[in-house]
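Before any comments, here is the structure.
A single protein chain has been omitted; all remaining protein chains appear in their positions.
Right after this comes subunit A.
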Amino acid sequence: MKLTIKSLPIFALMAVMFSGCNNSKSPNGNRGALASTAAEKVYVPPGEHDEFYAFFSGGYSGNLTVYGLPSGRMFKEIPVFSQFPTNGYGYSEETKPMLNTSHGFIPWDDLHHPDISQTDGKLDGRWIFVNGNNTPRIARIDLKTFETDEIIEVPNSAGNHSSSFVTENTEYVVAGTRFSVPVPQKDISIKEYRGNFKGALSFIEVAPETGRMNLKFQIMMPGFDYDLSHPGRGKSHGWFFFTTYNTEEANTLLEVNASQNDKDFIAAVNWKKIEEYINNGGGTKMPAEYAHNVYDHSTHSAKSTIKKEVLMVDPTKVPGAVFLLPTPKSPHGCDVDPTGKYIIGNGKLSADLTIHSFGKMIAAIEAEKFDGDAYGIPILKFEDVLAGQVKSGGLGPLHTEFDGKGNAYTTFFISSELVKWNVETREVIDRQPNYYSVGHVMIPGGNSAAPFGKYAVAMNKITKDRYLPTGPELEHSAQLFDISGEKMELLLDFPTHGEPHYAAGIPAEILAPESQKIYRLEDNKHEFAALGGDETRVERHGNEVHVYMSMIRSHFTPDNIEGIRVGDKVYFHITNHEQDFDVPHGFAMIGANNAELLIMPGQTRTLVWEPGQVGVWPFYCTDFCSALHQEMQGYVRVSPANSDIKLSWSLGE
């Protein structure tokens, strides 16, 4: 067929007509689990919104990323434990205190397990908690502003891994140490590990109104590795469960030496009993040093305080508080089903899953059927607490989540698959391969009393050929499954940033209506804010120069500054006077040794600049803000150190 130019427009028109004919269905009509193809199920039409928010830990990025489900679109990276030049977090004077620790300023961490706050065992969407694994810390992120509000360091810990999981009413956020260490720290031989190293389980209380964290007590446990944990719920509310490995107490070549015992333990902690004990004056106050960093949204500034004391609880002194449940074989994930009846130990060197019964555990404790003790902590008999095992046929079980319909979903790292099984019958219902080597799985609310069992996201450790090669390093791949039917259906691959160790999901309708759009100028209590139009100025105090600057589309006030000298330390305190959604302005100063500032409407941020060279140096707005964004610029004149040029500033003169 020979096409003439004349006939081409007709073709085009016909194509438009064809697509135009499909408009009878609403754009929402074919979304979700009822749609027929994978593409339709993940397609969110332009301008429409995802059904779920998903918060992925960034692992070694130190930050938290926000995605939409089912689209897999990334919406935001929230800086938590790492400096973030994109907006100046950890570089600006206001946010630097957030990264303070007893070891000084730490610009990075390894962020693991996000957990959303709960009320009555259900996600309430107020805050999300995450843990820094390397220099042990717990952070609280506000889900109105999507900003890190608070970070508390965890003393006597190392490798803060069995964290940061919340109890049923967010009474506590819990952090268990992966590496045991001498407590208090001292200069001893590593070979003296056994008996001398301790494992701290930390209970951080959360103020119900403000979310403010306070390290209430630490339980000093034997020197095992505390790997993961989850709270009891429903009937088992008041208990917390921790998996352990290295009950061998090896201090070298753990790959071999920590895999000798056929069984390790799940430690069951009755925190209500310990709470009662300390409320009656129990526990020992012990010197410690840890940072508590709090961000205030009215001063737009963080403050770091070093705390000096912690309340230590010896578990052998609180009868009935801690028991050990033998669990094969170096269990990793420790997951509690939505009813709170079952505790699942994912023995990572085993093919089987171990399901303990909370009811049987209580019965065994009441009958005092103990099988010896470990450093004075009673050990229960495996058979007495076991509800059953899942003979899955997979290898290397790691983590389990629940759909709220009686099913569990367990990841198998070695056999690289997601296995669906029935919690009561423990029969395998379905298995789907993962590409490749899955670590965590997340179902929104999947580790709460009320999961939203529509999607499961598998977070894979190995990417290989799933994406176009980008050199030796690839982003990790997540895979979205539709779990609304009997069989799981793979819908989508999408890349995740850093290395996600777990994620937390929540329906968008819980968070979106609460999301903050601006900071009100009248609420701005920043010490150096230039609020009225006439408060902008420059002040010199010796070598320190404070610039009280304001910004609005599209100029800085002032935009010409003279009288700065080499050797000065110049503080640009900049207030964004916009009061409209999504109108941040940026600030970048040539030669500044830190980062830019990205300043939200109504917010004040401070950047320090130490000019080293004589000349006239420009600054500008980095965030395209209006048609006149390119005009949003200014100059600072820097004179020699001994210059007597008078300090002056202006706009439009």
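In this text, a residue touches a chain if its C-beta (ideal position, glycine included) is under 8 Å from a C-beta of that chain, and two chains touch if they have at least 3 such contacts; residues count from 1.
Just so it is clear, contacts and distances are computed from a predicted model.
Visitor: Suppose you had to identify the omitted chain by its UniProt name; would it be "ATPase AAA", "Alpha-D-ribose 1-methylphosphonate 5-phosphate C-P lyase", "Cytochrome c" or "Ring-1,2-phenylacetyl-CoA epoxidase subunit PaaA"?
Guide: Its record in UniProt gives the absent chain the protein name "Cytochrome c".
Visitor: Which of these touches the unseen chain: A:I188, A:V256, A:L628 or A:I645?
Guide: The missing chain is touched by A:L628.
Visitor: Of A:T557, A:Q603 or A:S639, which sits in contact with the chain we cannot see?
Guide: If we include the chain that is not displayed, A:T557 is the one touching it.
Visitor: Per the definition of touch given earlier, which of A:D187, A:D534 or A:D644 contacts the omitted chain?
Guide: In the full complex, the listed residue that touches the missing chain is A:D534.
Visitor: Which parts of subunit A are in contact with the chain that was left out?
Guide: That gives, for subunit A, the contact residues 1, 4, 6-7, 10-11, 13-14, 17-18, 20-21, 23-24, 518, 520-522, 531-534, 550, 552-555, 557, 577-580, 583, 626-628, 652.
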